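Working notes for the structure below.
Apart from one protein chain that is not included, each protein chain of the complex appears where it belongs.
Note that the chains take the letters A and B in the order they are written out, and that residue 1 is the start of every chain.
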Amino acid sequence: MRLSRTSKWILGVVTIVTLAIIYLPLSVVLVNSFNTSKNMAWPPPGLTLDWWQKASNSSGLMAALSTSVMVALGATAIALVLGTLLSMALARYKFFGKQAVSLLVVLPIALPGIVTGIALNNAFRTVLGWNLSIVTIMVAHATFCIVTVYNNVMARLTRMHPNLEEASADLGAGLWTTFRLVTFPQLGSALFAGGLLAFALSFDEIVVTTFTAGSGVQTLPIWILENMFRPNQAPVVNVVAVVLVVVSVIPIYFAQRLAGSEQRR
Amino acid sequence: MDKYSALPKQGVETPALARRISTLLYSKVKLRLTLLLAAPLTWLVLVYIAALLALLVTALYSVDSYTSQIQTQLTFKNVLKVLTGQVYQTVALRTLGIALLVTIVDTLIALPIAFYMAKIASPRLQRLLVIAVLMPLWASYLVKAYAWRSVLSNEGIMQWLLRPLGLDTPGYGITATIITLGYLWLPYVILPIYAGLERVPNSLLEASGDLGAKTSTTLRLVMLPMLVPAIIAGSIFSFSLTMGDYITVNIVGGANQMLGNLVATNVGNNLPLAAAIALIPVLIMFGYLTAVRKTGALENL
Partner (left out) sequence: MISKTAMKLSALTAAAALALTGCASATPSPTSTVPTALGKTEGTVSLLAWPGYVEDGSNDPAYDWVSKFEDQTGCMVTSKSYGTSDEATSLFKTGDYDVVAASGDATLRLIASGDVAELNTDLIPSYAGVYDFLKAKPWNSVDGKVYGVPHGYGANLLMYKKDVVKPAPTSWDVVFDKSSAYKGKVTAYDSPIYIADAAVYLMAHNPELNITDPYALDETQLQAAIDLLKAQRVNVGEYWSDYLKEIQAFETGDSVVGTTWQVIVNSMSAKAKVGAILPTEGATGWSDSWMISSKAKSPNCAYKWLDYIDSPEANAAATGYFGEAPATAAACEFMGQDVCDSYHAGDEAYAAKIYYWTTPIANCLDGRTDVECTDYARWTEAWQEIKG
């Protein structure tokens, strides 16, 4: 297949236009973080650093941020373990009900968040008798995060040759040793990519969180939601968004580097 | 060489018991499989499926209208109400339509940009583009939705851009909902398609060209069939996330409501009715997932 110069050029233009559309609302967010209007009136009547100062002084914001990071880390850790186990079973073995299992893992993300949210709320409180807390959010988030890890690892495993693992076993390595020294290193970037998506999903989740968070537990999206409803606070959330977008470059960059170095190896 | 020499050494250090377990596991395939599946399946079935079934049973309960207490005698009252009620049908159709349009729009936008990223861009540019696509994911759902509210308003940027062309902003309504939801889920659609395109070997495309196929033919007959699972994988995200959304439509949807709104309003006072309404998106998603399962899309999310 040869792409003509023109079609490459057209595709390039389409890409640029798409990116422009993607970044248009984000630039609105950036400008609004300096907007003097409390209601984010457009165009901004003036510019100010007040919101940045307010955000840096907000202990509620910092607490919500650390709660969110904790929840996302916990959920990602659980999802990494469960997702990897599941994908190893499905990629390497044939068994009855395999199709059903592959459907089961997708369900929590495929069914509407509000359904998952009420179902888990109901189950945690009335069936299990738990008090809602930060742990219940983690459990809920982990449930729908498993699928991102599972899919990334699955894709890698199906392309990986089982020969290597067999060779390792033939050479006398135990199952654990084989996994640790042969399988795992090849999964690196898949785990990172799956984990990163899981983290992102958990970090920005509102609906399921509303129904599984106990009193006094506030994740960042819930904090943002409440600030939207609070008098004279709304533009602070723009500052948060800008900072998050900028900070997110770091993990994404490393994920890319990792993937790149694996390709070269 | 040094990698190899490390292997037996590790093996020797393994304690005898662990070694025996390892040997046992190696010979017993079923046992190994059971151990692998035990934890994740227990989790998914106990945490999720049990919770889901409990909720679905709730749809057969009813509520005392004065005390809001749930009464556990089984009745099909709520299910029948949802099946026959005009408003539920209208809203279900509207939600389904929005979900389909969001999915189509996202796929159409994702295909060219994913193609450019995977097949045309230099490795360096490719890395930058992935970052550029992923970054907006972190800007928080609500902040982005409110940003669109600003962009689409009467005095917003959209109006300012379109006025010279003699057009008007669509304002708040179903169009705005489709734009905003499409925007929110776009990265989730681009990523699987990009990953799918990366998996299509360039050599295959070249071979097709060498054998005399026109570019359009190669795209249609070689590329597209290989991409179908990736496209469906992306569509699961955009479709299901739209089916369950009720916040975006509140922010930019004007006076419209979606299935999620109906569920959300009823949760507090009438959980059985909420559960009965929730059956609609659950059934639609089940239908969709079973239909696409054979394409292998579930392995491509």
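By our rule, a contact is a pair of C-beta atoms (placed from the backbone, for glycine too) under 8 Å apart; a residue touches a chain by one contact, two chains touch by 3 or more.
For clarity, every value in this text was computed on a predicted model and none was experimentally measured.
> Considering the whole complex, which of A:M40, A:A173 or A:V245 touches the chain not shown?
If we include the chain that is not displayed, A:M40 is the one touching it.
> Pick out which of B:V87, B:L108, B:L221 or B:L283 touches the chain that's been left out of the picture.
Answering carefully, the residue with contact to the hidden chain is B:V87.
> Just name the one of A:L3, A:L187, A:A234 or A:A255 that touches the chain not displayed here.
Considering the complete complex, A:A234 is the one touching the chain left out.
> Under the stated touch rule, tell me which residues of subunit B contact the chain that is not displayed.
Interface with the chain not displayed, on the subunit B side: 63-72, 86-87, 90-91, 146, 149-150, 153-156, 171-172, 250-251, 253-257, 262, 264-270.
> What residues on subunit A make contact with the chain left out of this view?
37-42, 45, 54, 57-61, 63, 121, 125, 131-132, 210, 213-216, 218, 225-234
We take it that only the chains that are shown with their structure count from here on.
> For subunit A versus subunit B, what separation do you get between their C-alpha means, in angstrom?
13
> Tell me, which parts of subunit A touch subunit B in their complex?
1-4, 7-8, 11-12, 14-15, 18-19, 21-26, 28-29, 32, 40, 42, 78, 81-83, 85-86, 88-89, 93, 95, 99, 101-116, 118-120, 122-123, 127, 139, 142-143, 146-148, 151, 154-155, 158-159, 168-169, 171-177, 181, 197, 200, 203-204, 206-207, 220-221, 224-225, 228, 237-238, 240-242, 244-245, 247-249, 252-253, 256, 260
> For the complex, which residues does subunit B have touching subunit A?
4, 6-8, 10-11, 14, 18-19, 22-23, 25-26, 29, 32-33, 36-37, 39-41, 43-45, 47-52, 54-55, 58, 109, 112-113, 115-117, 119-120, 123, 127, 129-144, 146-148, 150-151, 153, 155-157, 183, 186, 191, 195, 199, 205-206, 208-209, 213, 215, 218-219, 222, 233, 236-237, 240-241, 243-247, 259-260, 263-264, 267, 271, 274-275, 278, 281-282, 285, 288-290, 293, 298-301
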